[in-house]
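Encoded as structure tokens, the structure appears first; notes follow it.
Missing here: one protein chain of the complex. Every other protein chain is in place.
Our next item is chain A:
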Amino acid sequence: MSKRPEHLAPPELFYNEAEARKYTQNSRIIDIQGQMTERCVELLLLPEDAPCLLLDIGCGSGLSGTVLEENGHMWIGMDISPAMLDVALERETEGDLILADMGEGVPFRAGCFDGAVSVSALQWLFNADKKSHKPVKRLYTFFSTLYAALSRSARAVFQFYPENESQIELLTTQAMKAGFYGGVVIDYPNSAKAKKFFLVLMTGGSAPLPKALGTEDMNDNLEIKYARREATKNARGKPLKNTRAWLLEKKERRRKQGKETKPDTKYTGRKRSGRF
């Protein structure tokens, strides 16, 4: 039996007041959405140290937006669920919000965003929740209007939960038709738990290439449709941000630079309990 929320109800009904609250208060969800958003930001390859204007598609209650803020960016979020947006208001996120259905198109004028992220929302577009809904058409409308709203050389990165290969095919085909190029990056493909799908779309132009995360490898991989990253630690590039491995590496770098650094202990990189 399927436990996918997309199969249960349309998004604006599934994410009702109770679900929106439950979702936003769950510390495991907060963590995971945060990590996945960090990874999306990495894959955006934004110009270094420049505060950008980003679009958050399916922004929900702003868990992803909070990470965009922490990275120094301003964001505008769109979501179809009024209940999720209400919780975003309560949380006093810095982003500005609009109530909109991405399948109807991205209602912004040409070239305004430096990038777009979408965390755990894209799979909802495979639904046909109304008689008039044709997923292929909605995908195309979405991608083509998104393409227009991005500035030249901007990227859009989506973390999403595909159900099968043919959904990935359909996504990439519609995105390419709309003018994007790019592909799907699969992090930790061999781990049932950590495996994550990211659709990385580029608008062309010459993207600024930052130093981060084994870029050479990634760009090679993006050319092929299903780019894969090694699951083995450190096999390619830096470990995933905010993990223990990442922290240890960062501390080692600081030591080499002669900066004052706390010794590594078994507590390094652990979550604080919040009770002191």
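In the analysis below, contacts are C-beta pairs under 8 Å (C-beta built on N, C-alpha and C of every residue); 3 or more make two chains touch, one makes a residue touch a chain; residues count from 1.
Convention: contacts and distances are computed from a predicted model.
The chain absent from the displayed complex carries the UniProt protein name "Multifunctional methyltransferase subunit TRM112-like protein", chosen from "Multifunctional methyltransferase subunit TRM112-like protein", "DNA primase", "Ras-related protein Rab-17" or "Small ribosomal subunit protein bS6m". Annotation: of A:L97, A:L125 or A:M202, A:L97 touches the absent chain (contact as defined above). Contact with the omitted chain, checked across A:R109, A:K193 or A:K262, is made by A:R109.
Only one of the listed residues, A:C40, A:I80, A:A156 or A:L199, touches the absent chain: A:I80. Take chain A: the residues that touch the chain left off the picture are 50-53, 74, 76, 78, 80, 82, 85-86, 89, 94, 96-101, 104-109, 111-113, 130, 132, 141, 145, 149, 151.
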